[in-house]
Structures are given as structure tokens and as C-alpha cells.
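Shown here: the complex without one of its protein chains, the others still in place.
In this document, chain identifiers A, B and C correspond to the written order of the chains, with residue numbering beginning at 1 in each.
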Amino acid sequence: MTAATNDIILSVRGLATHFRTHGGTVRAVQGVSFDIRRGRTFALVGESGCGKSVTALSIMRLIPTPPGTIAAGRIELHGRDLLKVNDAQMRSVRGNEIAMIFQEPMTSLNPVFTIGDQIVEAIMLHQKKSRRHAWVEAEKLLARVGIPDPGQRVREYPHQMSGGMRQRVMIAMAISCKPSLLIADEPTTALDVTTQAQILDLLDDLQQVEGMSILLITHDLGVVAERADDVAVMYASKIAETGATEALLAQPLHPYTQGLLRSLPRMGVAADRLAVIPGSVPDPREFPSGCKFHPRCPIGCDDPRCSSLEPELRQVSEGRQVSCWYSPGFETPEESQDFDRRYGRDKRKSPSA
Amino acid sequence: MTVYIVRRLLYTIPIVFGVLLITFLLFNVVGGDVAGLIAGKNASPELQAEIRHEYGLDKPLIWGWDSQFVDHFKNAITFNFGKSWHDREPIIDKIKRGAGPSLSLTVPMFIGEILIAISLALIVAYLRGTWIDTVTVLLCVGGLSLPFLSFILAGQYFLAYKLGWFPVFFWPNLSTPQYVALPVLIGIVAGLGSGVRFYRTVMLDEMRNDYVRTAFAKGLAARKVLFKHVLKNAMIPIITQTVLTIPFLFLGSLLLERFFGIPGLGYLMVEAIGSRDFQVINAMTYIGALLFVVFNLITDICYALVDPRISLE
Amino acid sequence: MSETAVTTPVSVSKGRSLWSDAVKRLLAGRAAVISAIVILIYVLVTLFIYAAEFGSSRFGWGIPLTNYNEKVGSEYEPPSWKHPFGTDYKGRSVLRKTFYGARTSITVAFLASLISIAIGVPVGAMAGYFRGFVDEIVVWLYTTLSSIPYILLILAFALVLKDRSISLPWPGAPTFRLAGIASVYLAMGLTSWVGLCRLIRGETIKHRDREYILAARSYGCGRARIIFKHLLPNVFHLVIINFSLQFVGFIQAEVILSFLGLGEKDKPSWGAMIDDARLTLTRGFWWEMAAATLAIFVISLALNVFGDRLRDALDPKLRTE
Partner (left out) sequence: MNGGPYCSGTGSSMRLFCRCLLLAVLLAGIIGPGGCKRTSPSRSEENVLYGAMGAKIRALDPGDISDTVSSSVAAQIFECLYEYHYLNRPYELQPMLAESMPEISADGLTYTIKIRKGVQFADDECFPEGRGRALTAHDFIYAWKRIANIKYVSGNWWIFEGRIVGLDDWRKYTDTCDSAADVDYSRPVEGLQTPDDHTLVIRLSKPWPQMIYLLAHLPTAAVAKEAVDYYGDRIINHPVGTGPFTLKTWNRGSYIELVRNPNYREDFYPSEGEPGDRAKGLLDDAGRRLPLVDRIVSVVVEEDPPRWFLFMSGKIDISGIPKDNFSEAISGRGVLDERMKNLNIRLTTFRDPSTYWIAFNMEDPVLGKNKPLRQALSCAVNREKFIDMFTNGRGELASGFMPPIMKTYDPNISKIPGTAYNQARARELVAEAEKIHGGRLPRLVLAIPGTDTVARQEGGMMKEWFQTVGLDVDIDYMDWPIYQSKMKTKSLQMFMSGWVADYPDGENFLQLFYSRNMSPGPNNFNYSNPEFDKLYEQLAIMSESPERDELYRKAERIAVEDCPAIFIMHGVAYVLQHDWVHNYKPGIFNYGTAKFRRIDAEKRTSYQQLLRTQK
């Protein structure tokens, strides 16, 4: 079902972010494109170092330059390209239209200012409110995110709170200006399981009530399965596959996604050892040629085309995109004849089930 | 809080005891017969004996209640430092008289340097990686390795003598700011090198923290993030470095005072060592130690004010 | 779903210890490499002069560079092609004096740093590790020492140590007279260990309760082993950074000591050159001061840049990459 374009609040097209380091330029994000719809949770999943956090920071234009630069691409929020606006306009977007929370709640709050100060600062920055009003608002927000006794807590310092509590404060700060998009960069990775569930429930509840969409960045497929409406799997700076969560989990098209799902423990499936994707994430400074997954790919590891020609992201069916020669419906007839001509028919592998 | 302060004040007693012990040991070992110095040209033995008697040098060194060692402590605690051997002036007057000019030189220098060095460091740390950063580091190291003396000679020769923007030297009819201006300026410029370098490292360490990223994510402008969030966190290392130099301000600046005729305490210490004026040295070190210990306490209290995580147990 | 064995070997980067990782990242940067080379040159010059001196005294090598006393021209000749740095009040080549000065200044700064590390690190580590009574004593000692103005401390030590002969405690050990720079670097060393000691103490306290120390203690490590084998290597990066930055401080201190007449007396040193030159600056003989200042500037810059890069390379936060 192609959603009406007007309910897409954020669309990212061909985003590329590079970092200049001593060892040469690191292309952390290359040609990433996806859309986030209003009121839906979009998950960006992948192993650490695949570029998902850099994508998030690029959306917020928080990439530290000099080392980093946003080399190409368009990030449209309600139709306005954030890469073209000037600093002042971008500042009015950050925290107001797009808010962000981070992975390490323990260090994300300024240790020498009270919780109230930091929230009030966010409120007064974007809304014309008196300080007194902003304090009252802050207390209400703390209550809204489930922090007990907000009147007292608002005057306390971050070090007097637990990790989970601090993440709630971060969320309170983020939603203080009713943003249309909340970017959550691995919000629960540093928390224990029970708090993790509470935070995710809180995010869902806020989404229902406020109608805010969420870009959830995680490496935990379990969280994706339960919480995300749409999902994009990232591998080594590129998007391997996107689609609605149920459809994708039911029928993963990209070998990498299949590998990921296989390595998940399943209830009721006896297995003495968990399946593992051999090798490790490639060093961003020396990406393999062709498709970046081919060295670890059970199908294309010795396929001449996979190791030389990188497949770009294509729409293969309704709401489903994938970048792998062997996923069904990807290869155009001309390309398959070209493959046979160049490498010979027998080199062709059979697509995974 | 007050319990903490009382405990810390009690703790100063061993420190001050230690300082007096060290000055006593150092100078009785350094040697140079003082009586002969005071007696002057051709001193007869009994005149030297009289001098030793007047300055209590004939008492036993350590053992016994009436020994030099005990006197040394008694005098220090009761602030009766006696007279300087060099020119018979009571040391308390000498220090009181010298402290004013010294402070009129070092305090503006201290404040000027901090304000300029911290703001420069903040800006340079923010512009890390750009050409401004590398140029500033070069300038800092340049300033650091140039001997202080060449700053003075060049400053006095060009700014005062050749261009005449400043008076060359102290002069009776000049008001304090007029004759202190140039030395303070030279002191600041000469000290900027090490100041900026230190504060820059502190700022860089501070900017790596995650709360800076959160601040930016909130949409704050870089100015606010720097001068509000980062600066307040950086206050802790800054306090450690700066507050502990305050006690030594009253010592003035050795060279600046000598070359610009400011009658401060800068050269008093060096002259006192030169002429084995132990009374003066003990007095200066003792007062220095007291101030140091007090400011040590102030530093800890400042920590608690700036950083809520630190609680004064 | 058949399992196909993976045939191509996948490069697994071998484990890199803190040091090799730091050194690799350190030497990757151009600036760090240049400054390391400059520092190396200074050390080589110093060793070369020592060797030449030893050679000329033993085998009579007449190496011109170390013969700083030779009159090469008239007094106060400005820099020219023949004498790149000009001549001083005795007509001696300032270039040779600067080279020879390197020997004195580098030796003084190096040995003073060594002494301050030899005292500061173990004392700091013990204070940090044992806490309790030992800690109280050490804290009392270094608070007392740091409350005495530095100029007085170094002057007093230099005066006390001047021309004193020290006989080492064990019998039969030679008593050697503290000539010239010996008293200088001893004075500097004995008065400058305080900063490092405080630093190491703070770090030790932090590391003391870390798991790896508890683990070491759990399988019965002796206290000394824990401190020297486990704990110090983890704080040692602070020592190196401190060493490189304090080195410059020592060279400056040597200049001040020469100004006060306690530095090296017959052999040339940068401090003595600056002190000599300051009088003649107003007469327009700038090259002696310029030569010494340039020599100090280059080594200070190299040490500072190296120190900064070292800190970045060894900074635990950066290693998460």
C-alpha cells in the first residue's frame, strides 16, 4: 500500500557522510535513502560500526566538522531540505521539530546543572514562555514520562538518579517542544531488561498520544520485531533491505538479514550452537569491492559479479527494497543475460530459500 | 560544612610546622656566617659576639627550651619576625609596605591572564583542527620558550622608550595605574603561552563528553554550549590550576619589579637569600605557607560549589 | 537449509596492546613524527658531544664543533656565512656554543626529569595504593613542599648543594663533588617531583578498585607486584606526557638559575647564553640571545606537539574505535 506522500514527515535520499582521518577518508554512510511516516516507528538496525548512528547525527547535522562532512544527499523534513538551511534555521529545528536521545544516559546529562535547569533551557529556547511557566511545564513533563515525585526531582542533579530515570529525563527533555520526529539512538542498550521494556513502552505510549514518529536505532532484532512498524537493515554504510517489519521478518530477502535472523535463538528450536555469520564487520577504511557483504555472504562469496559490481537499492515489491543480485525480483532480464555472457551460466548460484 | 572546615584548619598545623622545619633546616645548612656580615668592614670579635647575642644566634641550635629551633617557631606563630639584618627595618613593616605594590602588579596580571587565556582557549578548542588552532598552538609554544627577560627588555625598549606609550619607569608623580600598566601588559602577554595551552587541553577533554552532544541536540548555539555548559564543567581543573597560584601573588614578580621600579616583594626574597637574611626568608615563607593552606581549603570549597557531585564529608 | 562452509580466509586483525595501538596511531600523524625526529636530533647532538668530549680527552680528536672555546673571529661579529650565528664577547662561535649548550641543557632537563620521576612515581603510587598512614605522610610532604615558593625552594637547594661532596651510603662508594650542573639538576629534580606525585596518586586511587586489580589481588599477587606490574603500566602514559611537558619547564628553570648565578659556570649552556646576552641586547648584539632562544623554541615546540599527540594517542576514550 503506497502511503500518501503527505504523511511522510522525513525522507532521506542518497545521504553520504565521510570522515577525514589519518588513514584516509572513511565513508561511514554511502547513498542511504529511506522515508519515515507520521506516527510510525522506523527502525534502523545493523551491527555496530555500520553507520546507523552517523546517519542519525547527519539528520540532526551534528557531525563534527572538521573530521566529518556530509558529502551528498537530501534530508527533507516536511518537504524542506535540512542540508540547505542555515545554522539559525537548523537550530530552530533541533529539539523543536526533531529531538534526539542517546545511548549513554549516564553521561548524556550535564552533571553540574539540575534536571530542571536543563529541561527549562530546552523549553525556553524554542517557546516564548516565562521561566516560572517553564519550570511548571518541566514538572509536568517529568510526571508525563513516569518519574515519581517530580516536584522534588526537578531540583536534583543527574548523579542522584539511576540510568533508567536519566533516560526518562532525556525523553522528557526531547518531547518538551512536541517534536514531529524523535530520533532514539540505541536508547535502551545500556539499560537492564526490565527498564528497557519500560522505556520502550513509554516511547510507544508517547507515540500514540502525541502522534510523534520515532526513528529507532538499534542492533537488537527482538526490539525491532516488537516495536517497529517499518525497518531498514544497514550493513557497512549501505542499506541492505527495507520494508514493513512483519513482511521483512517473515520473508527476509537479503542474505545478511537471513543470517541475522538465523543467529537469533528461537523458542522451541533445539540447537546446541547458535548460527553465526562468519568473519566480522569490514574496516571502514578498506571496504571490500563490489557488494560489501560478499566475503561473508553464503551465496555470493565466490560470485564474480557480487565481488565486482555493487547492487544498489531497488524496489522489488510493494514497500520492499533490497540490494542483492540474488534476491527474487531484483535482477532485470538484461542483467542476467549480461551475467551469463560474461561469467558463464554455471557460475550462477541458487537464491536462498 | 563547618565541621569539614574546622577539620581542614586543624590539618594546616602539621603543614605549617613542616614548612618552618624545612626553612630552618635549609638555612642553617646553607651557611655563611651572618654576624661577620652585619659587623661590616673590620669587625672585632666581641662586636660579632654582640650581634650573635642580639639575634639569638648564640643560643643552642636545637636542644633545650630556649634554643633557636624553638624560638623559630615561637616567633613565627606570634608574627614577630624581628628586624632584617640588612637594613634593621622591622620585617613586618617591610612586608606590609611591599605587599601593596606587589599586589597592584600581580592581581591585575592574574585576572587579565585568566580572562584572556580562558576565552582564547575556549575559542581555539572549539575551532580544533582549523588553521587558527595550529597557529595559536605555535604562538603559545613560542611564548612559552621565549625567556621572560626578553619580553621585558623588548617591551621596555619599544613600548616605553621608543614609542613612549608608557612611562619607562616608576616616577613619584605617576599614579599607580600609570606605572603598573606596562609591566602588567608584559606579564599577561608573557604568561599567555602557558595559560592558553593548559586551558585548551582542559577544554578539549571537556568537549569530548556526551552532554555537549545533548546540548547541541537541544538546538543550543555553540556560544551558549561553550560559555555555559563546557565552561562550568571545566571550572574544576581551572580552579585547581589558578586558585593555588593566588597565595604566591603577594610575592610579586621578581623581574618586572626590578626592571620597572615597583617597590614590591619580588626581589626581597632573592636579596634576602643573597645576604643570608634568614629572618626575612622565614617570614615570607611562613606567610606564603599560611596563605597557601588557606587557599587550598578555598579550592576544595570552590569544588563543592561548582561540582554538585563533590560533597564535603 | 544447507550450511555451506565458508572457504575464503577472513582477515582477523591480531590483538593490539595499548602500546602498539597507541604508537601506531601516534606515528600515523605527520606532526608527531616530525616532532619525534626533532627530539631525536637533540638527543643525538647531546650524545655526539659527549662522545666527542670523551674522544678528545682520551684520543685527542680535534672535533671543531665541540671546541667551543676557540676564538674564531673578532668580538661580536654579526651572523655571516662564515659564522652562521655570529660570535660572542670573546670572539667564539655562537653556533658551537649553542650546540654545546644543548649538551648541558638537555642533560640537566633529562636528569632532573628522571629524578623527579624516580621519586614522584613510586611515592605517588604507594600513597595512592596503601592510603592510610602512608598516604597522610606523603600528602603532608608534598603539600608542605608546594607551599614554599618555587623560586625560593630551587635557590635554597641549589645553594645547599653547591660544591657539596656527596658520599653514597654504602661503604667504599666514591664520594663525588657536585660540580657545576650536578647541583642544578639535583636541585631541580628534588623540587619538582611534587606535581607528578600528586598526579600518580590521584590515578592510583582511581585504578585501585578497578576489577583487574581486585582480580590480581584475588589470585594472591604481592603488593609490590600489583603496584609495579599491574597498576603502574596503566598510569604510565601520564608519566610520559608529564615528562615531555615538564622537560620544557626544566630548560626554562635552568635559564633562571643561570640568571641567579647558580647554573653551569665554565661550560656554555643556553641559560648562561641568554643571561650573557641580556646585557648586550640593548647594544644591538641580538644573535646570541636569538640562537639560544631559537634552540629552546624548537625543542619546546617539538616536546609540546609530541606531548599533545601522545595524550590523544593514549587517551582511553579514543580507543573505543
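Just so it is clear, a residue touches a chain if its C-beta (ideal position, glycine included) is under 8 Å from a C-beta of that chain, and two chains touch if they have at least 3 such contacts.
In this text the structure is predicted, and so the values were computed from the model without any measurement.
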* Asked: Any idea which of B:F24, B:F69, B:F166 or B:F198 touches the chain not displayed?
  -> B:F166
* Which of B:L47, B:V70 or B:I246 touches the chain that is not shown? -> B:L47
* **Option from B:R7, B:K74 or B:R223 whose C-beta touches the chain left out** => B:R223
* Which positions on chain C touch the chain that was left off? -> 69, 89-90, 163, 260-262, 265-266, 272, 275-276, 278-280, 282-283, 317-318, 320-321
* To do: Determine and list the chain B residues touching the chain excluded from the picture.
  => 31-34, 36-47, 50-51, 54, 83, 86-90, 94, 97-98, 101, 108, 112, 116, 119-120, 123-124, 126-130, 132, 153, 156-157, 159-162, 164-174, 177-178, 181-182, 184-185, 188-189, 192, 204, 207-208, 210, 212-213, 215-216, 221-223, 225, 258-263, 267, 274-276
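Quick note on the criterion: only the chains that are shown with their structure count from here on.
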* Asked: Computing the C-alpha centre of each chain, which chain sits at the greatest distance from chain C?
  -> A
* Asked: If you average all the Cα positions, which chain's own average lands nearest?
  -> C
* **Inter-chain centre distance, chain A versus chain B - centres from mean C-alpha coordinates, in Å** => 55
* **Distance from the mean Cα position of chain C to that of chain A, given in whole angstrom** => 49
* Structure fact -> Chain-centre distance (mean CA atoms) for chain B and chain C, in whole Å, is 25
* To do: Would you give the residues of chain B that are in contact with at least 2 other chains, written as numbers and ranges?
  => none
* To do: Specify, in ascending order, the residues of chain A that touch 2 or more different other chains.
  => none
* Which residues, counting only chain C, touch chain B once they are in their complex? -> 140-141, 143-149, 151-152, 155-157, 159-160, 248, 251-252, 255, 259-260, 274, 278, 281-282, 289, 293, 296-297, 299-301, 304-305, 308, 311, 317
* Asked: Which part of chain B faces chain C closely enough to touch in the complex?
  -> 14-15, 18-19, 22-23, 26-27, 29-30, 137-138, 140-142, 144-147, 149-150, 153, 157, 197, 201, 208, 244, 247-248, 251, 254, 269-270, 273, 281, 284-285, 288-289, 292-293, 296
* Of all residues in chain A, which touch chain B in the complex? -> 60, 62, 66-67, 87, 91-96, 99-100, 102, 104, 107-113, 121-122, 125-126, 157, 159, 170, 173
